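The complex appears here without one of its protein chains, the remainder shown in place.
Chain IDs A and B follow the sequence of writing; residue 1 opens each chain.
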Amino acid sequence: MKREPLLHPGLNLGSTDEYAHNEAEPVIFGFWVFLMADLVLFAILFATYASMSVQGQADGPTPTDVFDLPSAFIETMLLLASSITFGMASLALKYKADGLHLVFWLGLTFCLGAGFVGMEVRDFWVMTQEGAVPQRSGFLSAFFLLVATHGIHVTAGLFWMIVLLVQLRVLGRTTAVKLRLMRLALFWHMLDIVWVCIFTFVYLFGVAQ
Amino acid sequence: MTHKHVETYARDFRSYCIGGVLALALTALAFWLVMFEILPDFERLIAISILAVAQIIVHFRFFLHISWYSHRDDLQLVLFTSLILFLMVGGTIWILFNLHERMM
Partner (left out) sequence: MTSESIFSLLGTLTPQDISFVQTFENPVMSEFIDGAAGSVLVVGMIIVVGLLTYYRGWKTLWFDWLTSVDHKKVGIMYIVVAFVMLARAIIEGVLMRYQQSIAVNDPGILTADHFGQLFSTHGSIMIFFMAMPFITGMINYIMPQQIGARDVSFPLLNAISLWLTAAGAALVMISLVVGKFSTGGWTAYPPYTGIEFSPGEGVDYWIWSISLTSIGSTLTGVNFATTIYKNRAPGMTLFRMPLFCWTSLCTSVLMIFAMAPLTIATLMLALDRYAGFHFFTNDLGGNMMNYANLFWLFGHPEVYILILPAFGVFSEVISTFSGKTIYGYKSLVIATMSIAVLSFTVWLHHFFTMGQGANVNAIFGIATMLIGVPTGVKVYDWLLTMVRGRIRLTTAMLFSIMFLVTFVIGGLTGVILANPPVDFAVHNSLFLVAHFHNMVIPGVLFGMIAGYQFWFPKAFGFRLAERWGKASFWCWSFGFYLAFMPLYALGLMGAMRRTVEWFRPEYLGWLQVSFVGALLLFSGFLFLCVQLVVSIRQRDRRRVPAGDPWDGRSLEWSNSAPPPEYNFAVIPHVSGKDAFTQMKQEGQAYASPSAYEDIAVPKNSIVAPVIGIAAIAFGFALVWHIWWLVALSFLAMWGAVIARSFVTDTERVIPASKVRADHEAWLQQVRECTTTSREQEDTNSNVGRAEVLA
């Protein structure tokens, strides 16, 4: 069978909703471009962290001292699972006419995302209790800014999800709401990619060195 | 769902499943390498870097559905972004470590 042409990143609505599918192209492309700008932002934070984690320890705690790998592993699993459940939500948006599937998967994604943010806040709390506060050294400043920027993005994604759940209820599955859900999906999956870099180049590199 | 949609549904569903399994496996492998100190130090760093790149590609392919079938603009944009990120991150690290070395 011939593939339907993909008009934009993320799951394409294709022939399930031709109208929204065509409306989606410029809108989602615009958001995709914005995500690229966001990636640059993270890249700068990574580059800064790469130098400060080595050069800016200031005789304070080292990465090995403060990183809690099991906790990072659980966070990673939560975020990965939320990416998969958001995938299921996208499928529900595309194929299931009833709203129930969609709301269920979105709700599950929300819980996993909230769990991730909760774990991260707990990690930060434990670190500050051990004296590893951002004011302690350049390394910790860079660490907190990088990881918290990602965490704030995830939190923003959660708020966005709430707004869209309300809109599904108030406005129904209009084209506008569908397109917003598709953009949130891109945002969510992109944050997962950033997290892959964080757990590899921050947590794993920090402990392995 | 019409007959045609049953087929595309199966394919879309499979995409997320393959992506999910690959992503979980790559993550687990990376953590396993580090937590149980499997390889010598340097090789371990190289290995987890390669795993990260592989996982990023998996995410782009199966979750963001960017592939050679994509609209040309989308793929081009990702590749161009990669080039710029490489210049920025690589350049920054090069400059800062060079400065650091000379101050030691």
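The working rule: a contact is a pair of C-beta atoms (placed from the backbone, for glycine too) under 8 Å apart; a residue touches a chain by one contact, two chains touch by 3 or more.
Since we're looking at a predicted model, the values are computed, not measured.
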item	value
Neighbouring displayed chains - absent chain, whole complex	A, B
Omitted-chain contact residue, chosen from A:90, A:137 or A:200	A:137
Sole residue of B:10, B:25, B:46 or B:87 that reaches the chain not shown, by the stated touch rule	B:87
For chain A, the residues touching the chain missing from this view	25-27, 29-30, 33-34, 36-38, 40-41, 44-45, 48, 51-52, 55-58, 60, 134-139, 141-142, 144-145, 163, 167, 170-171, 174, 176, 180
Hidden partner interface residues of chain B, rising order	73, 80-81, 83-84, 87-88, 91-92, 94-96, 98-99, 102-103
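Note that in this section only the chains that are shown with their structure count from here on.
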item	value
Whole-Å separation of chain centres (CA-atom averages), chain A against chain B	14
Residue ranges of chain A touching chain B (in the complex, touch as defined)	1, 3-12, 14-16, 25, 29, 32-33, 36, 39-40, 43-44, 46-48, 50-51, 54-55, 69, 73, 76-77, 80, 83-84, 87-88, 91, 94-95, 186, 189-190, 192-193, 196-197, 199-201, 204-205, 207-209
Contacting residues of chain B [partner chain A, same complex]	1, 4-5, 7-9, 12-13, 16, 19-20, 23-24, 27, 30-31, 33-35, 37, 41, 44-45, 48-49, 51-52, 55-56, 59-60, 63-67, 69-71, 73-74, 77-78, 81, 84-85, 88-89, 92-93, 96-97, 100
